[in-house]
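Complex shown without one protein chain; remaining protein chains in place.
Labels for the chains are A, B and C, by order of writing; each one numbers its residues from 1.
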Amino acid sequence: MTLKFFDPMLMIGISLAIVFLMPIWRALGGKKLAWAVSVLLYAFNTLFMIGVSYRATLYPEGLIVKIGGFNPPFGIVLHVTFWGAVLSTFVWFVAFLSIMYASTRNDAEPAYVYYSLLTLIALGSTGMFLTGDIFNLFVFTEITALAAFGLSAFMKKKETAYATIKYIIMAEVASAFLLVAIALLYGKLGTLNMLDAHQTLKTVGMTGAMVLSVLFFLIGYGVEAEIFPLNLWAPDVYRYVPEEVIALFISGSSKAAAFAWLRMWVMVFGVPQKMLQVMLWIGIVTFAFAEVMAYSQKNFRRALGYASLGQAGLVFVAISLGSELALKAAFLLMLNHILSETILFYIAGNIGEDGAPANVRIPLVFGFLGAVSMPPFIGFWGKIFLFMALAKAGYWVMFVLIALFSIVEIAYMYKWFVSLYKGTGKMELVRSFSPIMLTLVSFAMWFLPLIPKAVNLLDIVIKPFIQKGVM
Amino acid sequence: MRLKYILAWIFVILFVGVVAYSLQTEVPFGHDLTKLAKYYVDNTARETGIPNFVTAIVVSYRGFDTLGEVTVLLLATLGVIGILPWEKHKKVKKAHPVLLWGIRIVFPIILLVGVYIVIHGHLTPGGGFQAGAVVASAFLLYMVSLSAHLDLESFAFTESIAGAGFALIGVAGIFAGGAFLYNFLPKGNLFDLFSGGIIPIVYILIGLKVSSELTEVVSHMMKGGAEQ
Amino acid sequence: MTIVNLLIYVLMGLMIVMAIIAAETKNLLSAAIFSGFISLVVSMLFVYLQAPDVAMAEAAIGAALSLAIILFAIKRTGEVEEK
Partner (left out) sequence: MMFYIAALSLIGIGLYVVLTKKNLVKVLIGISIADSGVNLLLISVGYLKNGTAPILEKGLNKPMVDPVPQALVLTAIVIGVATLALAMSVVIDVKRHFGTVELDKVIKMMRGGDNGDA
């Protein structure tokens, strides 16, 4: 078996075929077979994506996978970066944990539909992480969004219906803006391939139409990347939707939208300096707003939801800054966010009258430490890198603001930690499996900064994105 | 409250003005073909062997988008099934005989039109999506006028087999030619009905999938979900 | 200006007027019907813009199936917009 076997299209094609055949699985073996097929698929895909990630490290500028045998920009290509491959590995891993977790649920009916939706949100996010074509990115954005709507409304409760309809309306308007942005970009540059668009843009320059296009892309991806004020749908969804779905929102759809913004802003438009200040302030306001709101919440899941918006704001700041250090920070913050918030959401779904279950105390500690980016965790390095990047670029006001609101974050997280830690309940064996597995992964990541190779790895992560700006 | 409307109108007029102005100055209406378009106009017939360039792009050059798109339709179906589950036992009203006979005559004709559109999708305007929509509207007509129930299970099977076929043809391309959705069949002569390699096959599968998905969506919208 | 051009301009004007009526009317049924008509006019404009494939799709999907979906939803949620 050579490395050529790890062709991401193979995974996407097979996964799609298996999802399409879901009614057949159900007819053959009922709910159980549908579940077993999904579990096997997610496990296989996780392993496969590890292989793809390894393969991607050998291509510093990113691996180009042609589809249909046509050369770019005439056919669609996947542009597999190490960063995108790592994030998709995590998506499939979290999906695997989520479906294990969901196996104890019996109120999600019809179950095969639920499992298909879980598969498709992971698949859509994978597509968003890997694709190298702007319109293809839009299609995968829609796949991810529709799967998210379906999952979010799936419980057919009063609260989920209310939370979902707000989400749908905002996301739909956003997708109209995305298409307008694509129309502007295609009309002006005459191409849909990202790398080719960047090359063409260098000769054309940031004209008025291109500035509009950037803004519309921001609106389009801002809804799912949870940028203020487009994130107002999120707290309700995070409050009421089942935790295994939220785990996929955190690791899948919101990260994929942030990554899509990274693609458009850094890879296609090349960090236009004229608009940099505006973007940074949008990120800072997102962070500040989220932390202040989180501080005043009386419900743990709602507080976590706002904390997660705050993290999205930080990632947005790091991406928009676009320097080498800032991109490294963005990568580490994304991973940290996936691990810590997902652990906390899994536990938050099982909190009783007397606090958190006792048999998941270690994951709880890990989750809280990760959520406030404390030293042993990669999030700590992420935040340090972000501060360094801000200082290097001379944005001292933003430096102080982020530090200030980080203290607010530590304050309320500590408060919640104290009130939850002493719980005496127990979590079912199957259910506690998910947070424990994630804790093991984040424990393994402790040692990441210790390995000299890891520093090298970070260079590989950002390599495809570091290039000379357009302006 | 008046203020809200005035602000909204101002916003809308600004949006239209700014975008239309920058589009017209930078991408004038009726401008020359872009680089991509020139390539397609010059090379499509040679590379894919079919005369309908839109079909060539939809199924061949950008076939992956189309696979994503049928997935979006599947998602709509799944979401509608999840949110508005279908109830099996409801009374079926007896339709008026004139209506009954009318439908019996019209229904096969519409289906035939759909089949024609999809089979000639690579030669003339039309194809899988259009045919799918036409066939779905035939079933819609059938349901509305006879208030009859369709056997949705068989639609689900059709859809899943057609979709899996599409995805697996794509995977077969990886093994046959090194790229997903690689056109590994002989392309035949331009303008022939049997030409274009996998393109007509894929478009027929798309037609089957789209029609059954749209029918499922519409029938669930019509009757699914228990009223409380 | 040829007759065809004139016709196209009239159609576009009609389309925008219909959109405004659809936006402002309190009766959801007529708003839905107008949105269906807009799709129909748009598909005619597609024919003028030399896009027969898209015109077919817009007529079949935009004007027929979308309208059906909206009408079913209106039937199940109520016909009149309050306020």
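Simple rule for what comes next: a contact is a pair of C-beta atoms (placed from the backbone, for glycine too) under 8 Å apart; a residue touches a chain by one contact, two chains touch by 3 or more.
Note that the coordinates shown come from a computational prediction; the quantities given were computed from them, not determined experimentally.
J.: Write out, one label after another, the shown chains that touch the chain missing from the document.
T.: Computed over the complete complex, the missing chain touches A, B, C.
J.: For the chain that got dropped from the picture, name the residues of subunit A it touches.
T.: Where subunit A meets the chain not shown: residues 135, 139, 142, 145-146, 149-150, 153, 156-159, 161-162, 164-165, 168-169, 172-173, 175-176, 179-180, 182-183, 186-187, 192, 239, 297-299, 302.
J.: Hey, which subunit B residues sit against the chain that's not shown?
T.: 4-5, 8-9, 11-13, 15-16, 19-20, 23-24, 27-34, 36-37, 40-41, 44-45, 51-54, 56-58, 61-62, 65-66, 68-69, 72-73, 75-76, 79-80, 83-84, 124-125, 129, 190-191, 210, 214, 217-218, 220-221, 224-225, 227-228
J.: Kindly note down the residues of subunit C that lie in touch with the hidden chain.
T.: Those residues of subunit C that touch the unshown chain are 8-9, 12, 15-16, 19-20, 22-23, 28, 31-32, 35, 38-39, 42, 45-46, 49-54, 57-58, 61-62, 65-66, 69-70, 72-74, 76-78, 81-83.
FYI, only the chains that are shown with their structure count from here on.
J.: Between subunit A and subunit C, what distance separates the C-alpha centroids? Give it in angstrom.
T.: Taking the mean C-alpha position of each chain, the two centres sit 37 Å apart.
J.: Subunit B to subunit C: how many Å between their CA centres?
T.: Comparing mean C-alpha positions, subunit C is 19 Å from subunit B.
J.: Which stretch or stretches of subunit A touch subunit B in the complex?
T.: 7, 9-10, 12-14, 16-24, 27, 65-70, 73-76, 109-110, 113-114, 116-117, 120, 123-124, 127, 135-136, 139-140, 142-143, 146-147, 149-150, 153-154, 156, 180, 184, 186-192, 207-209, 212
J.: Name, in rising order, each residue of subunit C that touches subunit B in their complex.
T.: Touching subunit B from subunit C are residues 51-57, 60-61, 64-65, 68-69, 72-73.
J.: Subunit A touches which residues of subunit B in the complex?
T.: Residues 18-19, 22-23, 25-27, 31, 34-37, 39-40, 47, 60-65, 67-69, 71-72, 74-76, 78-79, 81-83, 85, 153, 156-157, 159-161, 163-164, 167-168, 170-171, 173-174, 177-183.
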